[in-house]
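Just one protein chain is left out here, and the rest sit where they should.
Now for chain A:
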Amino acid sequence: MAAGVATWLPFARAAAVGWLPLAKKTMPRPPVDKKSRSDEILFVNVSGQRFQTWKNTLDRYPDTLLGSSEKEFFYNEDTQEYFFDRDPEMFRHILNFYRTGKLHYPRHECIQAFDEELAFYGIIPEIIGDCCMEEYRDRKKENQERLAEDNEAGEGGDAPLPPNSTSREKLWRAFENPHTSTMALVFYYVTGFFIAVSVIANVVETVPCRPIIGTVKDLPCGMKYSLAFFCMDTACVLIFTFEYLMRLFAAPSRCMFARSVMSVIDVVAIMPYYIGLVMPENEDVSGAFVTLRVFRVFRIFKFSRHSAGLRILGYTLKSCASELGFLLFSLTMAIIIFATVMFYAEKGTKGTTFTSIPASFWYTIVTMTTLGYGDMVPNTIAGKIFGSICSLSGVLVIALPVPVIVSNFSRIYHQNQRADKMRAQQKVRLARIRLAKKGCTNAFLQYKDDGGLQDHDSGSTALCVKNRSAFEHQHNHLLHCLEKTTNHEFTDELTYSEVCMTESLGYRTSRSTSLSSHHGSSTTCCPRRAKRRPIRLANSTVSVSRGSMQELDTLHVQKTTVVPQSRSSLNARTEDLKLNCDDRDFTAAIISIPTPPANTPDESLPTSPAFPGILRNSRSTTFNPDTVKISSL
């Protein structure tokens, strides 16, 4: 529960007087607060720097270290103060969080140190106020990227494959990461060599060689040594075909591979050869065939597998397509305008080269890009004037958008990256906050589970119930009053859906609703629990209620320590582990990781056949055979 609402609890409880005339059942008795109620000033000593604050201030956030009884561990009897051996500078921010309800991120602090402090004090970073959240996120992302880079440089993706991977996987890996094995490296360089050879052959075969003895005309080398070039071409194509087929075989997803850009380039590079083999030596068709040979130049794009720079360039062009499109559009507009003007200006001249508006396009482009070939030149005065205006504005038109596009490149590129990440992070953030909220709603149900609603005779209450703060007792009493008013009970989603299911299956709940109203409801709890005892999860590991587990799964939690949301159950764990409470989910010795929010153990046991009518507390808990539950029966 956030903010200073703890201080508004008295008001909420007072407002419950409004329910009294409506209540169907009698109201439960309020919890008796044995401890002194008056507010006191606490002293907190953090590495020598003393802070003072009201006890109520710290009690506002009961699921943090300072708000729960966990701080008792740090209480120094001799000096009558709480001593923390941590950074006092950071503590100032933590304490301000309690005072104002907003957590701020100090810009000059290291992000990791801050995270560690938050984890120590049990505060989730999602609570950071909007004013500092962006800065926090940016720094965190930067930090993570730097760490990731360092890791990557260390490994280089050369981690050994799992031992039992198939030959197909090994082959694919060899193709994707040539550094992994010598064979792959050799193959990599051989293909590179052949690409170079093929491209050079394509280039050289058009160079004119000395004519064959007996003729006069210069022949291109391709014609003169046609056999040699044909053999070279065949060899290259054979290698490329072999490589393509190997990749196709090794690819984990052949459809996806076939549609990827690189494979398309591969196909386009080798197709002309095969088409040339198949096609007859017909004169009509050979014109089209010659066009096809142009596609052989696409072999040069195969180099992009060998060069990361080419890949990045391709990607940035793709991502800036709209900006480029805009540049093209504005250029086209200018060209059309000036071409029209020039055409009409030069129309009268005899023997003019400006024969039509499309013909003037060429002049406009050449002039605007300041090339000025001189093949088309205006002769009239008007033509020359407009020609010079065209040339001047060409400089402007081209020079102005280009820096904008360049900066757009980097802006859009980074923005895209950041927007996607932020969207993903926003989802994660909301999911975490929802998780925390869920933990809070489940706290009441857990409280009921612990038998917190029974009449408390001193001494016989379960310790885990006692250890809840006065605030929690009162809040739970308030919720209990609401239950009595409406004569309905709070349950969780799981139970509710089971109710719906069993009701639709035709089971009539044998339990009458009046059962829950008596204070003796605990009698129904425990026998049920006793029945469940033999059903035990194998290794009593963390179990989470399904809903929150799914959420956790989607979170890709990277942090190694996620703060448990409900401190009260942590208290129960540390103090009462073997005593009386159920062995709760986080047997933290086993697992240090994303501990589930509150204490909602998993409903992984089959329950419905045995207990058709029993719907409360159907969330099971994992039992140790030697747990003894002490509660008022």
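Odds and ends about this structure:
Methods note: a residue touches a chain if its C-beta (ideal position, glycine included) is under 8 Å from a C-beta of that chain, and two chains touch if they have at least 3 such contacts; residues count from 1.
The criterion applied here is as follows: contacts and distances are computed from a predicted model.
Only one of "EF-hand domain-containing protein", "Proteasome subunit beta", "Kv channel-interacting protein 1 isoform X2" or "Dynein axonemal intermediate chain 1" fits the UniProt record of the hidden chain, and that name is "Kv channel-interacting protein 1 isoform X2". Among A:7, A:260 or A:425, only A:7 touches the chain left out of the display. From the options A:64, A:446, A:469 or A:495, the residue with contact to the unseen chain in the full assembly is A:495.
Think of the hidden chain as still there; on chain A it touches residues 1-24, 26-27, 29-30, 33, 37-39, 54, 56, 99, 101, 333-334, 337, 389, 393, 396-397, 437, 440-441, 444, 474-475, 478-479, 481-483, 485-486, 488-493, 495-496, 499-500, 503, 509, 513, 516, 615-616.
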